[in-house]
Every structure is written in structure tokens, then in C-alpha cells.
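Excluded from the complex is one protein chain; the other protein chains are retained at their positions.
We just call them A, B and C in the order they show up, numbering each chain from 1.
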Amino acid sequence: MEKINLGVIGTGRIGKVHIATLVQNVPQAEVIAVADVNLDSAKEVAGQFGIKSVYSNYLDVINHSGVDAIVICSSTDTHAQIIVDAAKAGKHIFCEKPVDLSLEIIKGALMAVESAGVKLMVGFNRRFDPNFLKIKQMVVAGKIGEPHILKITSRDPAPPPAKYSAVSGGMFMDMTIHDFDMARYIAGSEVTEVFTKAAVLVDPEIGRAGDVDTAIITLSFENGAIGVIDNSRKAVYGYDQRVEIFGSKGMASADNNFPDNHRFYSSDGVHGALPLNFFMDRYLEAYANEMKIFCNAIINNLVLPVSGYDGLMSVAIAIAAKKSYLESRPVKLKEII
Amino acid sequence: MEKINLGVIGTGRIGKVHIATLVQNVPQAEVIAVADVNLDSAKEVAGQFGIKSVYSNYLDVINHSGVDAIVICSSTDTHAQIIVDAAKAGKHIFCEKPVDLSLEIIKGALMAVESAGVKLMVGFNRRFDPNFLKIKQMVVAGKIGEPHILKITSRDPAPPPAKYSAVSGGMFMDMTIHDFDMARYIAGSEVTEVFTKAAVLVDPEIGRAGDVDTAIITLSFENGAIGVIDNSRKAVYGYDQRVEIFGSKGMASADNNFPDNHRFYSSDGVHGALPLNFFMDRYLEAYANEMKIFCNAIINNLVLPVSGYDGLMSVAIAIAAKKSYLESRPVKLKEII
Amino acid sequence: MEKINLGVIGTGRIGKVHIATLVQNVPQAEVIAVADVNLDSAKEVAGQFGIKSVYSNYLDVINHSGVDAIVICSSTDTHAQIIVDAAKAGKHIFCEKPVDLSLEIIKGALMAVESAGVKLMVGFNRRFDPNFLKIKQMVVAGKIGEPHILKITSRDPAPPPAKYSAVSGGMFMDMTIHDFDMARYIAGSEVTEVFTKAAVLVDPEIGRAGDVDTAIITLSFENGAIGVIDNSRKAVYGYDQRVEIFGSKGMASADNNFPDNHRFYSSDGVHGALPLNFFMDRYLEAYANEMKIFCNAIINNLVLPVSGYDGLMSVAIAIAAKKSYLESRPVKLKEII
Partner (left out) sequence: MEKINLGVIGTGRIGKVHIATLVQNVPQAEVIAVADVNLDSAKEVAGQFGIKSVYSNYLDVINHSGVDAIVICSSTDTHAQIIVDAAKAGKHIFCEKPVDLSLEIIKGALMAVESAGVKLMVGFNRRFDPNFLKIKQMVVAGKIGEPHILKITSRDPAPPPAKYSAVSGGMFMDMTIHDFDMARYIAGSEVTEVFTKAAVLVDPEIGRAGDVDTAIITLSFENGAIGVIDNSRKAVYGYDQRVEIFGSKGMASADNNFPDNHRFYSSDGVHGALPLNFFMDRYLEAYANEMKIFCNAIINNLVLPVSGYDGLMSVAIAIAAKKSYLESRPVKLKEII
């Protein structure tokens, strides 16, 4: 294969991001079909990017004979069924996270993928951010020695509507899930136990909807390292995404990205720019890298860097985190999966 | 009182630091008596700093009629009895941390202090470090709004001998105790619950001695905030002491201190100095400020900025942290005290 | 006009950069014609980006009836003639810097532009770099008060071949010219006098070719401010591009851009990434912004942010800088223009 023809399912915010990347920055990729339950949305996007086939039913994309692989950007509750259908049709799959909120359903989807012998990559875009990639490379290269302590700070600039929690599965499932994947990725080891301390400090509405907005989550890893994630739904200074890993030979850390690197010295202090405020600005390069790597791996029959198993494990940790919070005790992963 | 006459008990490392500060940097203070069980050590220090009265028995310092206040720098197991004796003699007291390893014994000492109406300050020197002081001031001034998340990183450059653990009470009692005090100080609220995840990753000897060398400790505060401390006995890059507090209006953080602020750009990267490696270099200014504040408060009859209760609570949290580690569950402070 | 049709002349390195930006990132622009004296190069680029009309003679681009504006990316010695021809044909013009090495020839070109009533923008891309833009905005907003001292550091990662100097007009004309424009832009004032101290420290070949590779250039501005540019043809640590402006109310500075913002603390120091090494990486965003702004200004009939006069003045300052170097004395701009 020299070129890959793609069909995209779901033309909401993230669907548009992937389509724009594929059209503008991935020369070996062509988006030839698109579907959205909202046909008007699909048509608009197709028009803007010159995509020929437009559908409201995602099965039409899957069954389009020219389509080599599909990119799933629809709502979470549809992911698993689309994976199953695409796998059956022999199409390779890129799926946004989370695969599903239920471990059983995810396992079912992964079995369908395995039976069909197609490839599946889950959209943990942050792995492809140049900062976190650099940290991962340093860990793999042994620069920090044996990992001892992993720290992830992950704070959003503003909470989603409180009612979103019901659909999304809550903060651990829609937000921290990225950090759970990052933790496994950077530590290079599986999580074995989770302890969650969480609170509703940002917005009481979130609490009334049964969710939390602030958390400190302690992780134990198979390799003996320990880790901690701290989350907030609202950092007034912007999107705060940092990683630090400490080991026997040193420490590597990645700071936020900033729109510029000016400094202003006035009579009342030294001032600089705030971190990038929007996840698409912060992870612009990560999204582009992710899609390039997916297309390249399919074309050249390479191993995909984020597997279905990665998608499964992040959801399992999110479930453990929630359980730990509800039961005020450390929860072992083997209780969950 | 215009000037204060001090007696110092214990002329080991920290005793010398305090004496040097008092002699060189606190004009209103005079060190007139000194004692150490090792009389030769006491004599040497007295000679170096021109201190007139030298004893091997600390009671001689306490009972010296010219002494207004004593500075306790002897081994931990002697602190409480010296406090009691000094209180009975009507002398004000500065005592190094921890006051004792037993809550009952500390309570007894505090009662003696209260009965005698003398003043007692516990040596949590880090409160007087310019960086942490600045963070505290910003919290008090409301700059960060309501505190949500507190993070303390505290890593030593090298572990003490493994056998030291038995005497010291272990890592939580001899090292993290500073962080427990810092947590209460910065958050401005009492700790209500502790969860400890700890491990032996630096040196198996430490494990064999029944102690740990690496930990992540989650704290809950009365005001609703949550916090986390991460500890290691061995950071190869030096002494790592940082604080970050995140709240509804922003985040304030304090970085390490460095011996200089050079940057070197060579063909293989940008390089800078390591953090100060030794606690006396890192906290030089803190030690000096601490002693000045103690003397000034005694002279002018002001409230001391670190109370006996602060000394008690830090030990209680250390006990809770150890219990949480041993029982693998969150421990409430009210179980302890 | 709702959309702009462009013809690009010259398909070398910078020509490709502009074409890629226009095709991928400027929706209101369409590149419909392209020319290069090397027809094969033009054809290859046209094929890659789907450009319909391909020529070896630039006049064919200018005379293409569909072309609204041209982008001149050919060699410097052809710029002025192409400007004149395009102006006569009533086409708007974007021209790479420098317009020409001769002030007389530039003046002639500008007169042709003025007579024809077309618009001309000169490619000082750095004005559109987010860092320098931020500094400019702060100056304009009065944040630094009255400007007193302007400092520009501009160092290349590696020198061009020594023989390139003959064609390019030398370091002041091909490299420092960007800094001369930046100086006028940030200071918001015209340069009145130049003093150059320069040397050959990087490569003796450069000296033998009659050029220099290292310089410190002092500038006087009409508004009373003074400034200094320091240049080197070879910074082993990468592309070093910084600006600092100091005034009555404060100082604003812009640091380099880095590929990531990791820090690595090992036992031998703290390490970070080198600045971006390649001008196209460093100024990627600047090139894109520049082309968007040009197209938008033509479509909406707005004033262009870099004028032909700006192109003229930067060359005049370069000539003064060279003269100052050769005559070892400060040279007034009015001696030159």
C-alpha cells in the first residue's frame, strides 16, 4: 500500500481536527468518505475539505469499498459497535478514547478486532506530544535509571456542563483517563493499585450530578514505582499539563506550552505568558503526529503505538479510581479486571 | 528586656548552626552558656564563639541565673525532659524537631510549659525560608483564593545510615515531619486524614531496618483541600524541596535554590547548576531568620510563630502516615490524637 | 474580492514554504500559477500542490489573466525587475527581502509600484513571529514607557558557503537586514546613525571573500533611543534569536523557541533542549502568519504591515553598517539615503 483511503465517522469537534490533519498534513492519506448522524454537519465538513462520499449511516462508510481504514470520532456509546462492524468488514480502525465505559463491552470489541485480524489504535494523543514523547524517550534510554516516583498534573481550564458527567462516565473516565494512559506509558509498567482522594471544590453542581472535580490519585506500578496524579476541572490560568518522573539516576520533567516566551519586567514583578488555554492548541502537534503515525503504520504494516489493550486498561484504572473514591480505600486492579 | 541571654544544649551540627547565627547575626542575643554530654565538644564550640560557661550537664545551663531562654539541640529522646526542666526553671524554650516520638510524652511536656507560663517554639526552620514564606504570604493574602490542591516535593540527596531509622523513628518522623508541618502551615488548615503509599527503592538495608525510603502521602485538610507529599531519601541531583499550592484563583509555587544562575548553551543542550545539595546551604537564611524571630519574640513578648501544638501535630501526622502504610488504608487523625 | 488567486515566482526553498502555507493554511488563497527558471523545479512543485499553470518565464505568471497578486521568491537580483513588471501589469506584490542591493534600483521599483497603484509587501517574516509580535504590542501599548535601549541577538547555526557573500551582499545585507528591520519595528522609530564593529572569527574563508562573520552594531534612533545588534554566523547551540527592549517603565524580552520544554536533572547538572536549529522551524508560524496577513489585506483592501519603504530602509541601514565597518567610524543614515 502506498496510500491510505480513510473514512471518518463523526464530524464533531474532534472529527474535524482529524480530517483537517489528514487533508493538510498527511500526504499519503486521503479522506474519501465521511458520516455523521447529523447529515448536515457531515455535508458541511465534506464540502470544506473536498470529501466525495457523505452519509448519515456509519455503515455506509465502513462498507464503502474504497475505504481502507476508519477513524471513529462519534459519541462514546457508539464506539464499540462501530469497532465490531468495521472489524467484520476488514477495515483497520482508529478509535477515540474511551473505547467504552464497560470493560465487558470493550473486551467484546477487542475480540472482534482480533478475530478479524485488523489493526486498532486508540486515540491517546498525548503520547505524541513532543514534551511527553521526550520524557518517554529519556525513560526508555535509561537516563533516569529505575523509576521511583511518577507525578502527573492535569488540570482543565474550565469544567464541562455538570450534566455531561452522566454521559461521559465522570471525571475519571473522561479526563483522568488520559492521565491513566500517560502513567502506564511513562512508567513503562502496569498499574496494580489505585487510591483516590477526591472532592467537589470547583462547582457544587458537579457534586449534585454525582461527580467530583478535584482529585489526587495514588498509583502503584508492577515495577515497584509509585505515582500520583492531581486533577482539577478548573485552573483559572489555563490548561495545566505536566509530567515529572524521578528515578535512581535523575529526574525528567515536562512543563506546559506557552503561546510565546516573552518576559516583562515592570516595577511590580516579572511577568510572562499563561500556558496555552485550549487543548487543541496545547496538543495541536500531538494530534497531527498521532494521525501521521496511524496512517504510516497501516500503510507499512507496522505495530500501532497504542493498542486496544491500552484502551482497555485505561478504562479499568478509571473504574478502580472511582471505586476507591466511593469506598475510601486502595483498590487493586485485579479486583476490576 | 532589651537583650536576651541564651543557653544552648547540645553542640552537634545543628547546635553549632544556631550558635553561629546567634553570635554573628543576632545583635540582641548573647550566648552565655552551653552544655553537651560530650564536654570536649562543648568546650571547643565555647572557645570558638567566646561563650563563657561550659557544662556537660544541661541542668547547669537551665539553672544558670543569667540565662533567659534555652535552645535545645540535643538528641530527640532528651527533648521532652529538658523542656520540662526548663519550664520548671521559668526559662523560655526553643526546641529542635521532633519534640518527641510519643504523643503522650509531648503532651506532658506541653502541659509543663503551659503551667510554667514560659514560651516554647519548635524548630520548623523551613517556615522561615524566603520561598515558602512568600507562598504562605500569598495564600494568606488570598492570592490563590480557596486552596484546593497542595503539593510538596521533599527529597534528600542521600539517605542516613539504615540503622539511624531505629533511633529517629523512621522516614516519616525524621524527614517527612518537616513536610507535615509545611502542609499545615501552607494550607492554613489541620490535616484530618492520611493515606501513605511507600516503598523501599533506594536501599534494601533501609527496608531490613523496618523503614521505607520512598513515599507518596495523600492528605485531607479540614478546609476541604487535599494534598500530596512525595519523598525520596536519595535524589542524585541534590536536595529537592518544592511547594505548589493550587486554588480557585491561581497557583503559587516555589522552586529550589541554586548556587548560581548560569546557563551554558553547548552543542549538546542547555545546562544549568544543580540545586543546593546540603540542607544547611539550602536553609541557611531560614535558620538565621528562625533564630532572629525567636529572640525578638521573647524580648518583645510576642506570640511565637511555631507553637508546641505545631510540634505535637506534626508528630501525630507522622504516626498516622506510618499506620496508614502498615495497614494499607487511609487513617483519620482522630484515630491518633 | 472574496478569494485571491496567486502566482508564485521562484520555487526554491522559500518559494516552497510560501506555496505550502498558501495551499494548506490560507483558505481564501489559491495558487494558480508558478514559474521558475528551472522549469523542472516548477513542475515538481506544481504537481505536488496541484497548481495548474507552470512556466519558466515569470512574465507568463504576471500576465496570467487570473492572477491577482504575485509572490516573488526568485534570486535577489531579479526582484526589482519583477516588481516593475508586475506593477505595470497591475498585480499586487509580495517580495522576499532584500528588494535589491542598490538603493537606486529599489527606489525605481517603488516608484513603479506607486505609479501603478498596486500594493507591495516585503517579506520581513520575523515581524509575524508570536514572540516579537508580543514585544511590539507591549511597546505600542506603552508597557515599557519611553524606549531607551533595544538589544537584538541574532546568530545563525552555521555560515553559508563563503562564496555566497559575493552574491548576497554580505552578512549585513543577507542576515543582519532582518535585524535592521526588527530594530525599526520594535523601536517604532527610524535609525539615524550606525556604528559597526565586526570581525572574522568563525571562518577565515569568509574574510577572504571580503565579508565578516561576527558583529556588534550600535544604532541611534530618531526618538532618542539607542540600540545594539550582535551577530554571529555560527552558534553551535542552534539558531539564536532574541530581542530585549528597555524603557522608562520596564523591560520586555523574548527568548528563543525550543522543540520541547523538558528539564533533566542528573547528577551532573540540569539540562534542557537546545533552541530550534533551523530558521524554518523557528519561524514556521511567522511564515504562515505573514502569508495570511498579505492575502487578507489584499482581499479586504487593508494597509500592508510591511511597506516598500521598510524594504528600502533596511537596505540603507545595511549599507551604512558596511560603510561604518570599512571606515571605522559612526555613519549617519543621511549620508546614505
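Note that in this section a residue touches a chain if its C-beta (ideal position, glycine included) is under 8 Å from a C-beta of that chain, and two chains touch if they have at least 3 such contacts.
Computed from a prediction, not measured in an experiment: that's the story for all the values here.
Trainee: Determine which one of B:Arg208, B:Lys249 or B:Lys332 touches the chain that has been left out.
Mentor: The missing chain is touched by B:Lys249.
Trainee: Of B:Asn25, B:Asn38 or B:Asn57, which sits in contact with the chain we cannot see?
Mentor: Candidates B:Asn25, B:Asn38 or B:Asn57; residue touching the omitted chain: B:Asn25.
Trainee: Sort through C:Val140, C:Ala158 or C:Val236 and give me the one touching the missing partner chain.
Mentor: Answering carefully, the residue with contact to the hidden chain is C:Val236.
Trainee: Of the residues listed, C:Ser74, C:Ser168, C:Ser189 or C:Thr214, which one is in contact with the missing chain?
Mentor: That would be C:Thr214, which touches the missing chain.
Trainee: Of the residues in chain A, which ones touch the absent chain?
Mentor: 235-238, 240, 265-275
Trainee: For review purposes, identify every residue of chain C that touches the missing chain, sorted by number.
Mentor: 146, 148-149, 151, 153, 155, 193, 195, 197-199, 201-202, 214-216, 218, 220, 224-228, 230, 232, 234-237, 240, 246, 248-251, 328-330
Trainee: Touching the hidden chain in the full complex, which residues of chain B are there? Just list them.
Mentor: Its contact residues with the unshown chain are 24-25, 130-131, 133-135, 138, 143-144, 249-257, 259-267, 273.
Rule of thumb we're sticking to: only the chains that are shown with their structure count from here on.
Trainee: Fit chain A onto chain B over the CA trace and report the rotation angle, somewhere between 0 and 180 degrees, nearest 5.
Mentor: 180
Trainee: Taking each chain's centre as the mean of its CA atoms, how far is chain A from chain C in angstrom?
Mentor: Roughly 40 Å, centre to centre.
Trainee: Take the average of all CA coordinates in chain A, do the same for chain B, and state the distance between these two points in whole angstrom.
Mentor: Using C-alpha averages as centres, the distance is 42 Å.
Trainee: How big is the gap, in whole Å, between where the Cα atoms of chain B centre and where those of chain C centre?
Mentor: Averaging C-alpha atoms per chain gives centres 58 Å apart.
Trainee: So which stretches of chain B touch two or more other chains?
Mentor: 235-237, 240
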